[in-house]
Structure formats: C-alpha cells, structure tokens
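Omission of a single protein chain aside, the complex is shown with its protein chains in their original locations.
The chains carry the letters A, B and C, assigned in the order they are written, with residues numbered from 1 in each.
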Amino acid sequence: MQDKIGKVTVAVRGYHLDGYGHVNHARYLEFMEEGRWDYFDRHPALMSRLATGDIAFVAVNLNVDYREAAVTGDRLEVATRLSVLGGRSAKMHHEILRQRDGATVVRAELTFVLLDVASNKAMTIDGELRDALAALVVVD
Amino acid sequence: MQDKIGKVTVAVRGYHLDGYGHVNHARYLEFMEEGRWDYFDRHPALMSRLATGDIAFVAVNLNVDYREAAVTGDRLEVATRLSVLGGRSAKMHHEILRQRDGATVVRAELTFVLLDVASNKAMTIDGELRDALAALVVVD
Amino acid sequence: MQDKIGKVTVAVRGYHLDGYGHVNHARYLEFMEEGRWDYFDRHPALMSRLATGDIAFVAVNLNVDYREAAVTGDRLEVATRLSVLGGRSAKMHHEILRQRDGATVVRAELTFVLLDVASNKAMTIDGELRDALAALVVVD
Partner (left out) sequence: MQDKIGKVTVAVRGYHLDGYGHVNHARYLEFMEEGRWDYFDRHPALMSRLATGDIAFVAVNLNVDYREAAVTGDRLEVATRLSVLGGRSAKMHHEILRQRDGATVVRAELTFVLLDVASNKAMTIDGELRDALAALVVVD
C-alpha cells in the first residue's frame, strides 16, 4: 500500500511566498507537480508506457482546497496517489501536510486524460494500461 | 457592466511552457492572479478598504477547468469578475480566451474569504463592504 | 533611436516577492525575458530570421546588478536594447526603472550566441543577419 502513495518533502523558501509571507497559491501547484513526477519516477514501468511520445498526460480539471498557510522554514510533505480510474479519465489526489504539526495545508484532486497524440483525443483507458493503473488506485 | 469585468492580456512566452510546449498549468494561476490584482487596481475604493492591513484576501478553494492548450506566441485575454457573494465567502470567476480563435483555454472559480487578521477568522461580509462588493457581482 | 530601445511595464504583485517583501531576484530574469520577447516582437523581420527552427537564441552569460529593491504596487519599466555585436556573440542590455522615483532597480547584460541547431555550434554572425543586428545596436 505504502508504495502506492508517493511522498516528497519540500522546504518552504523565501521565493515561494506572497505578499502576506505565506506560500503563494500557485507554488503549491509546482509542489504537487513535483509530487506527480516523483510518483511516476517510482513506477518506471508505467512511466515508460506513458513516455513513448504517443501519449500525453493532460490535466483537465484541478480542484484545490487551501486549508492552512505555510511560511518560510516549514517543511511540507506532499502525498500523491491515484484516487479514481474512470473510462477515459482518472484522478490523482494530493495532500500537503505541514511537518511541524501535521496539519493539512492543501488537499487537491487533479483530473487528467491520456491524450492520444495522433488523434488529439482522450484515449479509452483499457487493456494493460488500465490493469497497471488499476493496481495503483488508493481510494480514501 | 463592462467595468465590472476586468481584462488583462498576457503574451505566452517560452518560460511559461512545460515539456509538451504548452503553457504549464501552474502558470495559469499567475495569469489569473495578475487578473485579480488588475481588477482591484481598477476599483481603488474597494482596494483601499482591503489594503488596510487588518484584512487579508485568502483563497480557500480553486477549481480550474483546463480546456485547450496555449502555445508560445498566443495572446491570452484573462477576464475576471466577482461571480458570487456569500455571507462569509465570495467567488471570483476567470475565463482565459485565446485571441487568435476566441477559444476558452481555461475557466476557473476562486473562492475566497476576507480574513480578519486580528482574530484570524473569516469575516462576515456585511455593511459598506458588502454593498461595495454586491455592486460588482456579475453572474453568468 | 527610440524604436531601438524596447520598453515594457510590469506591475509588481504579491507572487513576485521574497521573504523580505521585495521582488525576488529570480523574478527579475522573467521581467527581462519579457522585455526581450517584446523587443523581438517589435522587430518581426529579425524575429522571422531567428524563428526558422534552424537557429536557437542561447544565453551564455548574465551579469546582473541589483541596485534597489522593488515592492508590491511598484510599476517597473524594463528597457531592452542590443548593446554589443561581436563576431560570434552579442549582448543585450536591460535597465529596470521604478516609475515612482525613476531609480534604477536592476541593470543587467546578457551575452548570447545564435546556435546553429544542426551543428550545435555558435554561428558566426555575418551577412544579412549581421546587418540587421548592427542597425539595432545602441551603445551607452
């Protein structure tokens, strides 16, 4: 189970902040993107399937709850998992925790499709790729 | 009506892109943030009320639909309006259009609260501030 | 002469800041990059020569003086010009002024080469391209 949930740690630095001294809300998307890349790095078989150049990973919706602010010196833990597998789309779930107190800073869900680059259409997720993804899904 | 909808134009540059040559999804949040700042710049009476230091504009949820990709050389028009005014929260709506064909690239809604900095709690939006905001709401 | 010096204006926003409430030093590079892109947009004949795909504009050195801090609400004017034309490299000069008082915030020089993509080597800048660039140089 544990290997189905990716974890990366990010230290909050001055250049991540906004005018209130809090992490700017756009920066969290970079932290989550780092979480996703790291997740795929850890599943190289899946990654190699997606990185042929024929398929593009395309975000279609992102829904982010900002629950707490993070400040310089905070260390944030970005947990990333595949949460939903649909017929032509899937979802990844991110939870960003503040290490000093365990508070949830951000919770987000990203809906994506796998674009068939040749036809520029979302692929039906089936066959071996579906099996590979299905094995990784962790629901709440 | 027109002055209730802010408009800024952004030219897509190389440093906005991701590995597919498309605008990275985190960059759109900066484009939308630029849209909000410009919107508040154009409503200085409202801005001065919010910029006293006693109140912080805090995002609590962001829901973004990514509908089309934008590439280098595209000019994007970011339309920003206040779309919902609730008791203790409100929403701003962004629509990002691609000028060359008028396609909607991104549509997003940001839910925010006005934080009373002293108590660290979301303010009830009432009195003169409510009147000022209510006059700006543009529903779909 | 004036058309040989590009000018773009940037409003400083919260997401540009660092932990001291000043524009983060990496953000100035984006402001200057915006200045360069805008400069090339205004010289389309030159741009079309560079945008064939055979030539890449490659930065080899950047030397930046940070002279003053800029804060939220400042409007910055980024002046961009071609300052030196060498045999196989050239320089662009940027000066970023703060509009409220005319102070120079940043002064920078970027040395670049034009890379011949096929050979992956810096081109000798000669012929028509040299003439086109030479006509744009503005020394101090």
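Here is the rule we go by: contacts are C-beta pairs under 8 Å (C-beta built on N, C-alpha and C of every residue); 3 or more make two chains touch, one makes a residue touch a chain.
On a predicted model such as this, the values are computed, not experimentally measured, just so you know.
Only one of B:G19, B:G53, B:G102 or B:G127 touches the absent chain when the whole complex is considered: B:G19. Within the entire complex, the positions of chain A that touch the omitted partner chain are 11, 13-15, 30, 33-34, 37-38, 41.
Of the residues in chain B, those that touch the hidden partner chain are 13-15, 17-21, 24, 26, 72.
For chain C, the residues touching the absent chain in the complete assembly are 20, 24-27, 29-30, 33, 56, 58-67, 69.
FYI, only the chains that are shown with their structure count from here on.
If each chain is drawn as a node and touching chains are joined, the picture has every node linked to every other.
Copies chain B and chain C of the same sequence differ in orientation by 180 degrees, per CA superposition (steps of 5).
With centres taken as mean Cα positions, chain B sits 23 Å from chain A. Separating the CA-averaged centres of chain B and chain C is a span of 29 Å. For chain B, residues touching at least two other chains, in rising order: 30, 33.
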